[in-house]
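Yeah, one chain of the complex is gone here, protein chain that is, but the others are all in their spots.
Take a look at subunit A:
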Amino acid sequence: MSRFLKEFPTIRAFRQALGQGQFSAQEAASTLLQEIEQNQALNAFVDINKELTLAQALLADKQLTVGADSANRVLLGTPLAHKDIFVTEGWRTTAGSKMLRDYLSPFNATVIDALNAAGTVSLGKVSCDEFAMGSGNEHAAIGPVLNPWDHEVVPGGSSGGSAAAVAAGLVLGATGTDTGGSVRQPAALCGICGIKPTYGVASRFGMIAYASSLDQAGVMANNADDLALLLDAISGFDPRDATSIETCHGTANAPGRILADYNKCLQSYVGDKPLKGIRIGVPKEYFGQGLNNDVATAVQAAIAELEALGASRVDISLPNTAYAIPAYYVIAPAEASSNLARYDAVRYGHRTSEYSDLEDMTARSRTEGFGAEVRKRIMIGTYVLSHGYYDAYYLQAQRVRRLIAEGFQTAFANQCDVILGPVNPTVAPAIGSVAQDATAEWLGDIYTLSVNLAGLPGMSIPCGFAPGHRGQPLPVGLQLIGNYFDEGRMLAIAHTYQQVTDWHTRRPGGAA
């Protein structure tokens, strides 16, 4: 872990030190670029551009000297990495695919623009599963990312590069995307924090599409307070994204909304029982068969800790949880087959060298450009949308989706304020261990998929350790699921938990 990030592991501490002149943003960026170089074995970074990074750092340093108005710019100089699914000017964007191996975007994703405008410094692009399809970061064209806790296990996916970069202390935060759990699950398996907001809160413009009605941008960092700062900066209405929302329960969807809610909650969380009045829903379906005992123990201990802080536990039921997997694996591939139809080898992307005609060129290029998991999902999507099967599979899945969303709404209306449970049934599995079975990797998403189907905000924070495949200790994540637009309260509850626990400060190699 670098000098900067070990000494200043939170964004506010880093920013304060920067403001006091203890180091410059350029010094921090240069050191971190060297650290990234030294950690190449992790395979986390896919594109680095030293000149661009230092130019952003120089800009941050200049803005620091401007004076009064820069004091509020808490993200100034913050070193970040961006998931290789967000298009970026200057850094290549590959979406983890051979299809886009040399793709250079002519514009930035809105999320990237927002973070650049806040003065953050990008250290580069980080690996992801191909087109964000995967749960272990094993489906990237450049090969798997390694988990900094143990190089034999996966970092989780699909935002595995983002999680590994934060866990290894190479950046203070990272962007990610979450279609079925891809921010929360890698955060859990790498022992860091991650949040996806309510669907539509962050712009999807410039986020390479996988499944449009499920994809949502999110952020990853070392603690809940850092998540609040980063998420607030990327939230906001974007007219260029047709799914972006203008208001959140009557409040404008704009930077400031999440932080205002977060601060308001924290101001009311006082005394020795700060969470008094908060009702925690614990779904019995999240603690059934398939959940590893040691993971369950860590999660239950975290719930007990929150009760000790004054929250009350309510046992609830989300009876349609088991159907989230089949519904997701109809809807997501259906949308993927449509979204990935744009890769026709005409305007951009890989083009095969030998072909007989236009259709043959497209088919051969797509077959060569896409990896096996992506081709499989395109095939499934094409089938479930094809003539005669649309009603039976796709429409039925969309009906089940409504049942799942209504289940959450019933719980939030009558029983609880936030829902807690595990993120993943196990700790990080060994690299290559789930490759044999066509659906084995998918079953690990059981606790995260429902949140995307319902469009709810969800987050993961570290809550303990459990033995891995060789008995080695690996991080366990606690999932918090909130009602629509309740990101501020979720972050405040997580922050309050992190005031009395130190799981989020543990780092690979024993560094706190």
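Going forward, contacts are C-beta pairs under 8 Å (C-beta built on N, C-alpha and C of every residue); 3 or more make two chains touch, one makes a residue touch a chain; residues count from 1.
The criterion applied here is as follows: contacts and distances are computed from a predicted model.
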Per UniProt record, name of the chain withheld from view ["Aspartyl/glutamyl-tRNA(Asn/Gln) amidotransferase subunit C", "Peptide/nickel transport system permease protein", "Acetolactate synthase" or "NADH-quinone oxidoreductase subunit D"]: "Aspartyl/glutamyl-tRNA(Asn/Gln) amidotransferase subunit C"
Omitted-chain contact residue, chosen from A:Phe23, A:Phe287 or A:Tyr348: A:Tyr348
Candidate in contact with the missing chain, chosen from A:Phe45, A:Tyr286, A:Tyr447 or A:Tyr484: A:Tyr484
Residue among A:Ile85, A:Ala132, A:Ile431 or A:Leu453 touching the omitted chain: A:Leu453
Subunit A residues that touch the omitted chain in the full complex: 102-104, 106, 198-200, 213-214, 239, 242-243, 245, 320, 322-323, 325-327, 329-330, 337, 341, 344-351, 355-364, 366-367, 370, 375-376, 378-384, 386, 392-393, 395-403, 405-406, 408-409, 437-439, 442, 452-455, 484
